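Once you've had a glance at the structure underneath, I'll fire off some questions.
Right after this comes chain A.
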Amino acid sequence: MGSNPIPSGLGVDIDGVGARFPTPGGPLDALADLSLDVPAGSFTVVIGPNGCGKSTLLRLVAGLLEPSSGAVRVGGSPPRAGDGRVGIAFQQPRLVPWRSVLDNVALALELAGVAADERAGRATEALERVGLAGVAHLRPRELSGGMAQRAGLARALVTEPPVLLLDEPFSALDALTRETFDAELQRLWLDRPRTVILVTHSVAEAVALADRVVVLTPRPGRVARVVAVDLPRPRPADLTGDPRAAELAAEVRAALTSVRALELRPWAEAEGAA
Partner candidate 1 sequence: MRRIGAALVSLGAFLLAWKLVTVLGGLPPYILPAPEGVLERGVRAVNSGVLWEHTAVTLLEIVLGFAVGASAAVLTGIALGKSVLIERVLSPYIVAAQAVPILALAPLLDIWFGGGLLARVAICALIAFFPIAIATMVGIRAADPLLDEMLRSLGAGPAQRTRLLDIPSALPVIFGGLRVGVTLAVIGAVVAEWAGASTGLGILINIANFGLFDTPLMFVALAVLAIIGLAFYGLVVLAERRLVSH
Partner candidate 2 sequence: MRPFRFLAALVLVLPLLVACECAPFASCPGTPQDLRPVTLLLGFRPDVQFAPFYVAQREGYYAAAGLDVTIEHRQAPDVQRLVADGQAEFGVADATDVMIARTSEIPITYVSTLYQAFPVAIIGPVGEVPDDPSGLAGMTIGTPGRFGSSWHALLALLEAGGLTEDDVTIREYPQFNQVDGLANGDVDLITGFRNNEPLRLEARGIEVELLTIDEIAPLPGPGIIVGGRLLGEDPELVRSFVEATTAAMEEVIAGPDIGFAAAEAEVPAIAEDPEVARAVLDATIELWRGEEFAAGRIPVELWGTAYATMERLGFIDGSVPVELMIAPEVADPD
């Protein structure tokens, strides 16, 4: 059936937002007049060409940046980094090298003001949920890339934020691992629903995970197209055989092409060719 926005988590309202940065060559607009309504509990994937401002968008929702115009609201009020409404996992694991894996996850609880005796238990539970219970006492340098990414995810989830942001979380991993991780991510989300916004380059990943795929234009980024994904859940890791999935993927790809992103054109393209 259709996508299943379970009403838990908070809604995110992005209203005519612009993000302008000063550079040596003059001010640069990463985003301009971007509006997007993310319903509570939905799984939204943002996709777009390089430099379209996807990461900037996530930072605005996380409260790490202020918009230069427009407004962002999480559950009705502007986001503030670390107040517990929004958790974010980055493209790199960003684990503190001198803490154990467990203490890295517990760091989120420490900064959230959770009492010391509670922290170890909750951190262990978060690690169990991502399958890392056995490496709790290792150092980050002893982990594989995939394990480190999972630890970063556990850290983002340990405080049970109603909104979870994921910035290309698995793009550094090989395709097979990524498929497995996507499936596990879906399982976690179905198990404890919340609003998720995930940024990716991968059309396959977008279709596999999303309720809606939001395609952004090249810089300055704004919403070019929203493709609703009505595949039933739970979805398998590998959707290559599924015709509906193929259709949706084609729609997304077409939308990406249509925004005339420079990198997506054939190298020897003559002017006006399709």
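A few remarks follow.
Everything below uses one rule, namely that a contact is a pair of C-beta atoms (placed from the backbone, for glycine too) under 8 Å apart; a residue touches a chain by one contact, two chains touch by 3 or more; residues count from 1.
On how the list was made: all candidates are chains of the complex that A comes from, given by their letters.
Since we're looking at a predicted model, the values are computed, not measured.
Although all of 1 or 2 belong to the complex, chain A touches just one of them, candidate 1. Looking at the complex, you find that chain A touches candidate 1 at residues 62-64, 81-84, 87-88, 90, 92, 94, 96-98, 107-108, 111-112, 139, 141, 155.
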